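A quick write-up on the structure given underneath.
All protein chains but one are shown at their positions in the complex.
Moving on to chain A:
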Amino acid sequence: MSSSKNDDPISEKILNVAKKNPKGISDKDILAAVPELSAAELVSAINKLLQEGLFDLYNQGGSLIYRLKGQSSKQAVKGADNEEKVVYNLIEDAGNKGIWIRDIRLRSNIANTQLTKVLKNLESKKVIKAVKCVNASKKKVYMLYNLEPDRSISGGAWYQDQDFESEFVDILNRQCLRFLQQRADKIKNNPKGPVVGRTQSFASAVEVQKYITDLGISNVKLEVEDVITILNTLVYDGKAESNVLSDGSKVYRAIESLIPPPGLVQVPCGVCPLILKCCSTGLITPQDCKYMDDWLEN
């Protein structure tokens, strides 16, 4: 075991803590276990452990998490030949982003036919899996079997088997707008003054996310970022505006367009697909325009 080689008592203690928490430990946990440790010592100790490849580093909710490298995955390739080991390591390094078969071939220097055989082998052992990429439907990437594909590969909540779910997005878009509109009127003639009214008419992404979750229209768990994406489409629709509060968080408010529909779109010419072909004489003229007939009929 690597810990036995390590005679440094600090590393020893850290490793012990990490073993007790298979889900990973943060800086705080370490400090709690080894209170006498200074920050500089901690950093050097952890760097050392990382260098030895004992720890995996993760970013969870803004703080770093150290996790003892699992031994089980290593065992999965037991009994495998050298090629399989090489390929497995490459795929493991790629993490949840996956790796393209071409890149594996380039890096491992294994011939194409052999590589496919190796990959098939690993796949049948359920050690790795092939995932189709959302951006390029032909491109397959490989990753470890137990990993959840990254957003850039799976497309996140908006994709179902590589298909973009526009109806789902539309429904969410409408629901978010409804939520914002319920609050929008608070700014009008608010007896407590417009600043209070405005604050009441704002909604943060977290609030919107809670509302959407409570509605229960989504089977998929929506993250705050997903809701922000939806809220941004509302901003692009011109139905909402976003402000940044003093603490840096973004808030949204439903708004109306500055002007009612202008004159151009009130006449059929404004929406006429033939407007560029309309002349004083010829086949398309305002005198016997069918669209205008219909419009004047109502």
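Keep this in mind: a residue touches a chain if its C-beta (ideal position, glycine included) is under 8 Å from a C-beta of that chain, and two chains touch if they have at least 3 such contacts; residues count from 1.
By definition in this document, contacts and distances are computed from a predicted model.
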Suppose you had to identify the omitted chain by its UniProt name; would it be "AP-3 complex subunit sigma isoform X2", "DNA-directed RNA polymerase III subunit RPC3", "Translation initiation factor eIF2B subunit beta" or "Mini-chromosome maintenance complex-binding protein"?
"DNA-directed RNA polymerase III subunit RPC3"
Missing-chain contact among A:32, A:106, A:130 or A:265 belongs to A:265
From the list A:37, A:101 or A:278, pick the residue that touches the absent chain.
A:278
In chain A, positions touching the absent partner:
158, 164, 166, 169, 173, 187-189, 191, 193-196, 198, 229-230, 232-233, 235-238, 241, 243, 253, 255-259, 261-267, 269-271, 275, 278, 280, 285-289, 292, 295-296
